[in-house]
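Missing here is one protein chain; the remaining ones are kept as they sit in the complex.
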Amino acid sequence: MAEEAKKRVMVVDDAALVRLYYRDTLEHAGFHVDEALNGLEALEKLLTAPVALLIVDINMPQMDGLTFVDAVRRREMPLASTPALITSTEGGAQDFAAARAAGANFYLVKPVTRERLLEVTAMLCGTAA
Amino acid sequence: MPLIRKPAGSSSPPSRDPVSVRTALTSGTDDERWAAARAAPDMPEGVDALGDALATEHSTRVREAIFTSLARICTARSVERVVPYLRSDDASLRTGALDALRAMKTVVGPYLPRLLHDEDADIRLLACELARNLPSEEATRLLCGLLDSERESNVCSAAVEVLAEVGGREALPVLERCADRFRGTAFLEFSIRITVDRIRAQSSPPRE
Partner (left out) sequence: MSELPAITEEELRRLCDFLYRRTGMVFTEAKRYYVERRVFERMAATGSGTFASYFARLRSDAEGEVEYFVNAFTVNETYFYREDHQLRCLTAELLADRLRLKGQEHAIRIWSVPCSTGEEPYSIAIWLLENWPMVDKYEIEIVGSDIDTGVLERARSGVFGKRALMRLSPYLVEKYFAPAGFETWKILDDLRNSVRFSRVNIVEPAETRPHGQFDVIFCRNVLIYFDDASRRVAAENLYENLAPGGYICLGHSESMSRITPLFEVRRFADAIVYQRTVGEPHG
């Protein structure tokens, strides 16, 4: 697949092995993957290169994932409308509600299988799985 | 020449009356609460006033200043006042608490064995991150102790993530046992494999 035609996703998670696992899975399926360790770094990188999808953890240093998604939604367009998928170990009803309130589009509870990650990523990016 | 030079200014010293700092921490403008949070470490009972204020503070920057001050105090008491916020439903409070505990690495050590065996899996998971700031041998020992009895795959993953940085060869059998117990959990199997490879590939000391 030509480089320009690849959909770009950003994985925002402070665990290096999670980022590696998602990168492995998504690159294999033809996505271009950017990374950030927390919401602050993600915001900074997004200003330089917008993405088709944000895949975001909740518990990260300096800025948690929900505050990050909320911050994205408050920025200028088109950045503000970037789809956001929360993948988190937190799986309680209050976490789903908080994610929705922050502006997340979808929520997956960890551990996430490769198949499920690809399925949801494709759906949110508007590509075939 | 548009460039000008002015004499150095001076600032009025912050209020040193303990009663007004406790009150200022929970009332007044954002700027006043911010100033009070920053001045609190110099006040008697500042640690408790700060810990109490966290329960009701809604401004992100004032909260940040409160956590910074607790981290500066850096005593057993400041650890004890911060730890409960790891249990908060509010993600930003959890993040603030964890960041503050990370900054208190010289005093948080004694609390880790208890946190790593807390009945709440979320606490055990966050505590794994705190082990990262310990010397490698101690961190490996604590995380291996957790792994052998841990039932939650997410907590195991958090421990394995840190072992990827600090783990020594003594972690290898524990990791293999963990992989056996969690066959079929794709991400954990992946993490363990990477971590085992990393530990195995450590160089040997040079010949003399």
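Letters A and B mark the chains in the order given here, with residues in each chain numbered from 1 onward.
Definition applied: a residue touches a chain if its C-beta (ideal position, glycine included) is under 8 Å from a C-beta of that chain, and two chains touch if they have at least 3 such contacts.
Just so it is clear, the structure is predicted and the values come from calculations on it, not from any experiment.
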item	value
Shown chains that the omitted chain touches within the full complex	A, B
Of A:25, A:38 or A:89, the residue in touch with the unshown chain	A:38
Residue in contact with the excluded chain [from B:102, B:141 or B:181]	B:102
Hidden partner interface residues of subunit A, rising order	14, 16, 36-38, 40-41, 43-44, 47-48, 62-63, 67, 70-71, 74
Touch list for subunit B against the chain that is not drawn	1-6, 8-11, 13, 38, 59-61, 64-65, 68, 71-72, 74, 99, 102-105, 135-136, 164-166, 168, 197-198, 201-207
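The rule is short, and it goes like this: only the chains that are shown with their structure count from here on.
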item	value
Rounded Å distance, subunit A centre to subunit B centre (Cα mean)	24
Complex interface listing, subunit B residues touching subunit A	60, 89, 91-92, 94-95, 98-99, 102, 122, 125-126, 153-154, 157-158, 160-161, 164, 185-188, 190-191, 194-195
Of all residues in subunit A, those that touch subunit B in their complex	15-18, 20-21, 24, 58-67, 89-90, 92, 94-95, 98, 110-114
